[in-house]
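The complex is shown incomplete by one protein chain, all other protein chains being positioned as in the whole.
Naming follows writing order (A and B), and every chain is counted from residue 1.
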Amino acid sequence: MKRLAIILSFLVLLLMPIALKQLFQLKKTLYIYMWSDYIKTDLIKEFEKKYDCLVIVDTYDSNESLLTKLQLGGAGYDIIFPSNYFLSLMAEKNLLLPIQKEKIPNLKYIDTQLLEKFALTPTRWAVPYMVSFSGIAWRTDRLEGAPTSWSLFGNPNLKGRMTMLNDPRETIGAALRFLGFSANSTNPDEIERARDKVLEWKPNLAKLESEQYKNGIASAEYLAAHAYNGDTLQLTQDSPHIGFCYPKEGSLVSFDYAAILNACNDEDLAHAFINFLHEPKVAAENTSFTMYRCVNTKSRDYLPKKLQTSKILFPEEDPENSFECIKPIGPARRDYLRAWDAIKS
Amino acid sequence: MKRVKEWFLTFPSFGWLFFFFFIPACIVYAFAFKRADVTGTTLPGWSLDSIKTLFEKQSLILAWRTIWLCGITTLVSVCIAIPMSLHMALSPPSRQQKLLLAIMIPLWSSFIVRIFAWKIVLHPEGFIKGILLYFGLIEKSTPLLYNDLAILIVMVYSYFPFAILPLYSAASKFDFHLFEAAMDLGATWRRTFFTVYLPVMFPAILTASLMVLIPAAGAYVIPEVVGGSGSEMLGNTIARRVLLDRNLPEASALSLLLSLLIFIPAILISRCRSSQIEGYR
Partner (left out) sequence: MRLFSRWVFYAGFIFLYLPVVVLIVSSFNASRFGGAWEGFSFSWYQRLFQEPTIWHALVNSFVVAIYSSLLATLLGLTAALALHKYSSRLQKLHLGLLITPLIMPDILMGICLLFLFISIALKLSLFTVFLAHTTFCISYVTMIIKTRLETIEPTVLEAARDLGASSFTLFWKIVLPILSPAILAGWLLAFTLSFDDFVITFFVVGPGATTLPVYIYSMMKFGAPPMINALSSLILLFTAIITLIYYHITEGERAS
């Protein structure tokens, strides 16, 4: 018994410095909260070496959980990556620090043309980082021919082998587009009809998933999935039998912005990180790894040839595709959430 | 002086739990009587709006689904645990320790890990499905994951060992000479099991049911990982209200409902048990 007490106290003393280290970080630290698989780890190490700091990355899987974590006292993060339609909400709640343009010289490379195309005005609260287009990922070895319409999810032959995104705006938005309405509709009737459409599709869906569909499609657990273009391109690196397409009724695009939180510890370091991300070579390296397109004109020149002309990465150049950018809808959000509740129950 | 000494000894744990458990519980239940706006800020002042949402169609469906999933889990778990604990009690004493250990080891290993393991087992391209297909028990398109069935299987799997513990404890104290006596009087082993063994074990059966019911009712990880989009239970919805919808009052209202679902059976069972024990005096 005495022996055990000695071993125990030894353990406690051993862990004491580690515990203290966890509680009081000695090196300059940058806390980043971002989507998963959104940045190449080598680039983080490069930044850490360049600025002699520690970078800790935590991940979230939806804008909603991001906002909640921030509101519920999960502060302590310095940089976050909200989608464009969440920015105004966050700014309203005084969560963000205005960007100091002088500290980010690489702003000159931002693809303002693309932003204008989707009617996005420059904002002082955040810097555009990446753009993602949603569509349908499918198993080329199991399905006959690329799906061309959102109605694929109504196909009972694929029952239990399909998923849609676990995001109210994306999934209800897809149904709205299918019915010919705007994905930013504030009309309660249209929202209700879209809800009913999703409920019609629901029996064929295995799950509503925004992350795990990647693994599911790769292991053939799912044969088709409502997916993001970047995630799917990532998969095709390891798995040859995966295709991606954009439905003819039109699909959705959203921009992720890099924003600095009010409660940030080191403003200069945070700005430096965002500047680093928009370094054209860094942005290109990131895109080659994550398969998400950086909103950076110069970086395209540094991409591998295959990606430079990829129809999946640069779909808006193809006149056959039509896209709508997800925009904030204000109080109509309540209708979307109620509809989502009905879908989830 | 004695009072002071008592207080001194009681205060550390009492104080800690009072501050970190009792007060928070009060806060949560108090939140049920508030309202939140669309963006997720809790508004000041009191209101019954959040409680009213408990009576909407969706909440009732949710509550019913939670009740019946827990009910079946408890029933199946206890039905498995009774013969298993009987077998353990009938084994020679030296073996009993080893059997108990064998049951306990998986229980002590990481819960998350074991749930995750079921995703592999029930994989649509995995070998269980292969075996079932081979024997023609299911069709190619029958999903094994992401539905109520998967939740039931994994819940029973996670909680039936909890039922074994109290049942084994009671079974090991049972005087099996009663069986001999009954058989001398002409009854079969089976008859004695149902008319003598089970009634004596009844209080333990009630405890075992409670030990399964409580974690099952509050299940969050299991429906989240292996459940489908149509299989949300109270636990998930509460989590969703807090973490995604930022609707703390509605989350509290649902927590109130969950607490009722647990405390009512718990109180009924403990009443039942104490009257049972009275009966034996």
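Convention: contacts are C-beta pairs under 8 Å (C-beta built on N, C-alpha and C of every residue); 3 or more make two chains touch, one makes a residue touch a chain.
In this text the structure is predicted, and so the values were computed from the model without any measurement.
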Of the residues B:Ile103, B:Leu145 or B:Leu165, I need the one that contacts the missing chain. B:Ile103
Quick one: which of B:Leu90, B:Leu132, B:Leu149 or B:Val200 touches the chain that's been left out? B:Leu90
Go through chain A and note every residue touching the omitted chain. 1, 4, 8, 11-12, 15, 18-19, 22-23, 29, 31, 33, 36-37, 56, 58-59, 61, 72-77, 211-212, 214-215, 218-221, 238-239
What chain B residues would touch the chain not displayed? 6-7, 9-10, 12-14, 16-18, 20-25, 27-28, 31, 80, 83-84, 86-88, 90, 97, 99, 101-106, 108-114, 116-121, 123, 125-126, 157, 160-161, 189-190, 193, 210, 214-215, 217-221, 225, 235, 238-239, 242, 248, 251-252, 255, 258-259, 262-263, 266
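In this section, only the chains that are shown with their structure count from here on.
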Averaging over Cα atoms per chain, report the distance between chain A and chain B in Å. 36
Could you list, by residue number, the parts of chain B that touch chain A in their complex? 38-41, 58, 61-62, 123-125, 141-143, 145-146, 228-230, 232, 240, 242-246
Quick check on the complex: what are the chain A residues that touch chain B? 62, 64-65, 67-69, 71-72, 89, 92-93, 159-161, 202, 205-208, 219-221, 331, 333-334, 337, 341-345
